[in-house]
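Structure in structure tokens, see below.
Note that one protein chain of the assembly has been removed; the remaining protein chains are unaltered in position.
Up next, chain A:
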């Protein structure tokens, strides 16, 4: 079967400015693709190109195996949920949901049946006769989803649909969207700048920066094996620690030396990765630096570190220190004994470590 969405060598220019450069991505039926990146990276533009709301400057776009490059949005068999919800302000909720069907000349009985089905599914029946102005943010969000669901399209497009909600509601709606995706088995493309949303929702993530795709992969791949320094820094919260280090081959593997101010360097040995240049940037997730006393695996190496700041966050306590001239965050147990200004014995787990070339920022291992 052909992929449900296939973007081939897509370019987008505004005058002389290249906004999207050589975008290639495809998803299968049932995939949940998340486009993530900082603002201005072109992710929303890419979504608008997929929807047909922005003409593309080069390349091809296929939906359901059909070339849709020059097809108007209404014939692409897509539905879209917008950041501002874009509900029609003068129409009731029911009319908002059925507007698309009315435009397409679908008979009243089918419209009613579909409206009933969708409003039951989203639990918005009591709201059907209200106007958007009389709804709360979360309710508007549901109606916007309803307007998309009722189309039953090949492809759902979401443009930062949760960014206007408050933090608590955002988490609720996120779970709901995920449940919806699982229940419908629908194919979705979702734009967000929130890397946690990307991680929790996606079956496939595209990380973008400056109109160029940095990495495509499953959430686990992106998280564990970031392709470059940008992805490593962007995905994950708190961010991955990226520490300049020097390497040297010794008998057992690579010896990694991290300089410290006012103390001897930390020396770690990596037995898995053996072919590294002399200068690297070592990437360690905060959860791979833990209390030595509480470390679960034996595959760790320990060092005493001077803790600068301790930030309790409930489930965990984050400790910040200076290593290799950078702030390094360790994710410690909530009941850690670490205190600011004192040394703490920490265990470094190199099992999932990443190495990057300092000049190009590309992954080495």
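The rule is simple: a residue touches a chain if its C-beta (ideal position, glycine included) is under 8 Å from a C-beta of that chain, and two chains touch if they have at least 3 such contacts; residues count from 1.
Methods note: contacts and distances are computed from a predicted model.
For the omitted chain of this complex, the UniProt record lists the protein as "Carbohydrate ABC transporter membrane protein 2 (CUT1 family)", which is one of "Cbb3-type cytochrome c oxidase subunit I", "Peptide/nickel transport system permease protein", "ATP synthase gamma chain" or "Carbohydrate ABC transporter membrane protein 2 (CUT1 family)". Within the complete assembly, A:90 is the residue of A:2, A:90 or A:123 that touches the hidden chain.
Residue A:74 is the one among A:74, A:116 or A:252 that touches the chain missing from this view.
Chain A meets the missing chain through residues 48, 51, 53, 72-74, 78-80, 82-91, 99-100, 103-104, 132-133, 140, 147.
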